Structures are given as structure tokens and as C-alpha cells.
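Complex shown without one protein chain; remaining protein chains in place.
All chains are identified by letter, namely A and B, in their written order; residue positions are counted from 1 within each chain.
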Amino acid sequence: MLIPVLVGVAFVIFVLLYLTPGDPARIILGTQSTPETVKALRAEMGLDDPFIVQFGRYLFNVFFRGDLGRTYVTKTLVTDEIMSAFPQTLKLAFWSVLLLSAVGIPVGIVSAIKQYSLLDNAVMLLAMIATAMPVFWLGLLLILLFSVHLGWFPSSGFDTPMSMVLPCVAVATPSMAVVVRMTRSSMLEVIRQDYIRTARAKGQKESVIILRHALINALIPIITIIGLQFGVALGGAVLTESVFSIHGLGRLMVDGIKMRDYPLVQGGVLYTAFAFSVVNLFVDILYAYVDPRIKAQYQRAGGTKRTAPSR
Amino acid sequence: MKKVLALAFTIVCIAAGTAFAASDTLIVGYEYDATNFDPHQTSDIGSQNIMVQIYDPLMKVNEKGELVPHLAERVEELANLTYKFTLRKGVKFHNGETLKASDVKFTFLRAINEGKAINYVVSNIDPDGITIIDDYTFTVKIKQPDASFLAYMAHYGGACILSEKAVKAAGADYGVRPVGTGPYRFVSWTKGDKIVLERNDDYWGEKAKIKNVVVRPITEATNRTIELETGGVDLAFSIQPLDLGRIEGNPKLKILRNKDTGVYTIGMNTERKPLNDIRVRQAISLAIDAAALNKAVYRGIGSVGRTVIPPTIPYYDTTAPEHEYDPERAKKLLDEAGYADGFKLILVSNENKERIDTMTIAQNMLKKIGIDSEIQVIEWGVYLDKLVQGDYDLCTGGWSCSIFDPDEAVYGQYHSSEIDNGYNWVRLRDEQTDKLIEDGRSNTDQAKRAEIYKALQLRIRELYPVVVTQVGEELIGMKANLKGVSQNALQIFDLAEAYFE
Partner (left out) sequence: MSLFSTPGPAGVGEDCADDSRLRDFAAVFFRNRMAKAGIFILAVLIVSAVFAPLIAPYEYDEQDLLATLEWPSREHIFGTDEFGRDIFSRVVYASRISVMVGIVSVTIGIFFGGLLGAAAGFYGGAADDVVMRCIDVLLAIPAILFAIAIAASLGPGLFNMVLAVGISSIPYYARILRGSVLSIREQEFIEASRAVGSSNIRILFRHVIPNCLAPIIVQGTLGVADGILYAAALSFIGLGIQPPTPEWGGMLSGGRSFIRDYSYMTLFPGLAIVITILALNFVGDALRDALDPKLRDR
């Protein structure tokens, strides 16, 4: 199932780039080159070939030779280019997802237990505000407060633990709000179930009830959301990377689009789609692990449960 | 307990502080990341500024602005458009190879055949006219008389000399495994993060003072200043004018102001109605308050331009008058031309903030003399296409020189042969201008050239193809104890003489 999706992705992005105005050859050569050299370079890059020839050549190289090609601008292998940006993206995705789970789930649980309390209302309002924040604005505010005024964290870069704090917070905050709300509602649903009442009646300790009985069962939708966030973050947090000058996948591809670096954009998008599909697969597996019912269902139907990113 | 902790903390801080001060590493914050380090494949200043540390060209412009031999020891101009170069002996590439005439020949041929990005640097060299006499002597024949040929041999990108062996060994990866003869050798490049260079201890000339150089690409101007203030970098290029006062007011920092060769213009499509009427072009020029524009866009950094050749390039016309601002006269001119009711124009700009700002302000100023306009901000690649095709009314242009010769500043932009397929975006078709540009290029006599270029600048001013809005100046911020950093007007920086006091 993965290969057809990837071919489809390659096709979509190929069409989009093909329709995009602007001549890569001219951009590469810059302002001080002659028109003849531009023409020659276009021919050399195969840009004058018909669409179907270009696309066929690309598919052949990718799927039969495993070759994503070389970038137009740096002349390096697209694979190298992606691999140079991927660690930053992975780090950002990993730490921000860790952060949002570590904060979001407990807060959601507390909020559910104390439903309609002042605390719950405050948390819900904050969560609402956090989802409404454009991530680039949040990033700018964080820089303004913590780098410029307080001087606690650097405003750019992504190599030291200190420099990773602000970008991770910026990426994590809006999704954290989603996780808080999801945890809360999922917990509320579970807490009303009969078996929880039974556990209470049996005199179980409240903490055991919450953690052992309720949380485990409330976990499935939470895992979905967290998995999705991870998948989306792997696609590159374009805006966060731009605000904090991080060399990650998202910025790599946006720069690629601006420079009309077709192989880079195509390779980047394909890679992202691949990573995204793999993450989805893991989420599915994790599902089955957490919920025996789904495992059974899978065994019955060989099912194809799929998830997609929230926008 | 608290006290102990505090003490420990202080010790750590001091230790860290001293480690930093004693460090033999210069960290540079730069606006651009490199694209690659193959001089024949790149034409962007971000890469060239790194390559200039790694490579040497045959010629060089010294601090006084004179063209002097560099990797070449001696240059003689023979008859028949032939130049004879004698190379320095004992120059070693970073891979240990000795520089020979064969490397130079290899380099030139490679530049001519594959170097599309820097073709203009070597395009006048006759590929069959490079003759090796011995390991250290060779002659080069050029196709046409060209006063700027030797100046091009000092080009910081296209004229760098490569090692034949290293190029062949690296193959397609040469761009990320560069080998030169320069004061620094290439160590590593983590794209978007840092470029690491190390002193070349076998350098043939005076060796660099600082052992390691790390160049960090930091795109956002605000972030560069913050990093400089917080000690993340020792040196930061392209400080934004807004931050000038902040750095000047900081005793730990200082600023270096460097006038560059950037000339920024509002270009007019001289073939399109109504701009084909010279009175309309003059009216537009008169409507633009260049001084106010400069103040608003550049916060008073740089200066309002007077002519199309920058003041930092030879033969700049020092007698050129200041830009004239007179909206009343502009209106009269429009009246005369029969456009009393105004008309509508398309203003185009690429995504550069200063240029968009220039157009935003120009739009307002044009409105005051009755010209309506619409701004289109277009990505660089598409923008170039539009300009070449002449599909616009007013455009923002910027031109920086890569050598110290005025020919480069005028030929591409104003010679009629460059319409439709070159850089004559304003589509200026004027015999007198063409003639003067050609004479300036082929004449080698200095006094004569001065005369020609003066006449040329006057002629272009009379035709109003552009409004010169700004002559560039770069602000370079650095630690107060950092000395010896220099940057020439071509915006190429020299780190070899930098040292911490």
C-alpha cells in the first residue's frame, strides 16, 4: 500500500512544481550569466523534456535505482541533504512530543478528576487560547520574552539543550492543548463506565482506579493524537523552523520551493510522506498493543485502520 | 548549602569565561548559508565569501584598491591580446599538491566548459589559447580587447585556482570537498548550522592569526544582533540599521561601517507606454523623494545615489548632481505629456524586504502626482523572468559589482544588446549609450576611460531609465577586542588578519 501512495505523492508534487512559474536554471546561474548558458543548462537538466518523460525518469530513478538525484543548488545528493536536516526535525519532533505528553496527559487527568472546578475551567480556557495561537506568533513572543528580555535562552540555533527549549515549547504548546482536552474528555467518558464504579465499590484506592483502570482505557484516543502530532512534526515544523532559524526538513523544502530546486522538494516530500506513513503504522501497532479488542479485530479482518493528520 | 552552590556556580562561570576568552576560534554570524564550495558552480556571495578564505585567485585587489599579482608572481601583457603569467613557487594546495601551470589551465578550461554560473568571468579567454611554457609559466590569449580582463582574474569566485587532482578525486562531490591554496582549509559543513575552517599552516603568504573559524548562517537580522550581544558569535555581518545604536551603545561591541558597491534603483520599462515618453520618466523621477525614502527604508544607512556607477568603483562621476525632488514640476511634465489625468502602473519587486518597502513608499509618492499603481511581490525566479521579458512598468533593481571596474556596472544593465536576453531590464535602446559603453570596455588608457565613463553617466542620467534610490553600506558588528577584520567594497571579507586582543 505504501508504494502506490508514494507514487501518487510524487505525481502530485511533480504536477505542482511543473505548474510553478520560474526557471530553475536562471536561479542557479544568478544575475550575471548569459542567456545562452541558461538555455544550455535547461537542456542539460532535462527541463525542456515533456512532462511525462521527466516524471517517468524520476519515478524510474527513485523506485528502481533508489536515487533521489542531486539538488540543483548545492549539487549534493538529495539524500544527504535530507539527512542533514532530518536530525534537527527528529529532535524537535521527539522532544516536543515528549514535552506535550509529559505535561498534557497529567493536566488532562487532573482536569477530568476535578471537572468543573476553578482549576478545570482555567485549564480549559488556557488550552483554548493555546490552540488559537499561531505558532509563529507564539515563537516570536517566546523569543521576545525569554531571549531578548530575560536572556535565558538563545533565539536561534538548535544544537545545545538550551537552544532547543524555546522551539520545542513553541511546537508543543498548541498540540499540548489538544492533548489536554482529549485526555480530559476521554477520561470523563471512561470514569462513567460501570467497571470503574465497580472498582470504587470494591474499595480500590482512587489513585489506582485512575491510573490502572481508567487511564489505560482512556489512552487510545490520546495515543492517536500524540502519534499524529509526531507524524506532523516529522513533516517539518515549517514555521517554527523559520522563526528560530533551525535547519530542518520543513525549511529545507520551503527554501527548495522558493529556489525551484525540484529534486530537493520532490525528495523531501516523498521522504516526509514515507516517514509519516511509517509513524501511522506504529500508531496502529501501538493501538493493538494497548487495546486487545483492536488486536482481535485486526486478526479477523486484516484491517486497514488509517489515520490522518489533523490540520 | 546555598553558598556552596553559589560558589560552585561562580567557579563554573569563571572557568567557562576564561575558556572562551583564551579560545582560538572565531565564530562568525553570517546572513547566508553557502550553496556549495565549487567556484564554478556558484555565483552567490554567501558561498564566495567562504571560498575566498579557501582559495586564491591569480590577481588580487589590495587595500589601496590596486590590482596586484597574487598567486601569480608576475604578469606581462604581450602583443596579440596575450598575457604571460609567472606563478609563485612552492604554493601548496591543502591536499599537499604543489600548484603548477597545469592546474591553472585545468581550472580555466573547467570554468569555460562547466562553469555556467561564472561564465562571464572567463568568457573572454580563448580555450585554445592557454599555453603552458613550464610548470610555473603560461600564457593566456583573450578573444577581444578588454580593459577589465586582469580585474576579472581577481574575481573572488570564478577566478579561484583549483587543484586538478583534488577535483578529479572528488568527482561530483567536489562542491562539498573543496581544496584550495588559501589561508584557511575546509574542515566541515553542516548545512544550515555551521561551516568550519581551520588555519592552513603551510600557507605561502602571511599565515592567518586565528586557528579556527566557524561561520554560522543566521538568516534573521534580529537574531544576528541578539547572538552578538549574548556572545553566541564574535562577529556578525549585515547588522540591520535598527540595531546600529544598540551596538554602538554597548561597550563590549563595536561597529564597522563599510560602503559597498550596491546600487539600488527603481527601474522603468522604457519601451512601454507611457514610460516610453522621457517626460513621464522624468516626472516619476521628480516624484520620488529619495532622501525620505532612504531614511524610511534604510534608516539613514548608506546614501542616496546620484549615478548608476557606485562611488566605490573607479570613474564614478564625483560631479554628478544630487537627486532632484519636485512633485510640482512632475505634475507639469505629466500635463505636457498629455497625462494630466494620470494612469496606472504595475510595480514589481522580489521578496527582499527593503525592496518591497521601496515600492510601498514609491507607490504613495506616485499617488501624489496622480499615478495609480499596483504592487506585485514576486519570487526571485519568476521575477527574473518577468524582468527579462519586460513584463512590468516599474521594477526594483539592485546591482553589486564583483570586480573593481565600471564596465560590469553598466554593460549588462544598459547596453541594447542585453535586451530580451540579458540584464537590460529597463530596455534602454540608445546608440550614444551603447557607443560609450563599448568604448569604455575596449579602451585601456585610464584618462580616456575616465572621460568616457563621465560622459556615459551623464547620458544615462538624461535618459531617466532608473531612479537611483540607494547606495549600499554594510554594518558589521563585532566584539570590541576583535581586531583586523576587514571587508572590501565588493562585500568580500578577509578573516586571515583578524585576531583577538
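Keep this in mind: a contact is a pair of C-beta atoms (placed from the backbone, for glycine too) under 8 Å apart; a residue touches a chain by one contact, two chains touch by 3 or more.
Values in this document were obtained by computation on a predicted structure and should not be read as measured data.
Considering the complete complex, the chain that is not shown touches A, B. Residue B:Asp357 is the one among B:Asp357, B:Glu451 or B:Glu497 that touches the chain not shown.
For the options B:Gln240, B:Asn258 or B:Ser486, the residue in contact with the chain missing from this view is B:Gln240. Among A:Ile143, A:Val169 or A:Ile222, only A:Ile143 touches the chain left out of the display.
Contact residues of chain A toward the unshown chain are 4-6, 8-9, 11-13, 16-17, 19-21, 128-129, 131-134, 136-137, 140-141, 143-144, 148, 185, 188-189, 232, 235-236, 238-239, 242, 250, 253-254, 257-258, 265, 269, 272-273, 276-277, 306, 308-309, 311.
On the side of chain B, the interface with the absent chain consists of residues 220-222, 226, 240, 242-243, 246, 292, 295-296, 351, 353, 356-357, 359-361, 363-364, 374-379, 382, using the contact rule stated above.
In this text, only the chains that are shown with their structure count from here on.
Note: centroid distance chain A to chain B, computed from Cα atoms, is 38 Å.
Residues 33, 35-36, 38, 41, 43-44, 116-120, 123, 172-173, 175-176, 190-193, 216-220, 222-223, 226-227, 230, 232, 351, 379-382, 384-385, 388, 399, 402, 412, 421-423 of chain B are the ones touching chain A in the complex.
Within the complex formed with chain B, the residues of chain A that make contact are 21-24, 26-35, 37, 40-41, 70, 73-76, 81, 84-85, 88, 147-148, 151, 154-159, 245-247, 251-252, 258-260.
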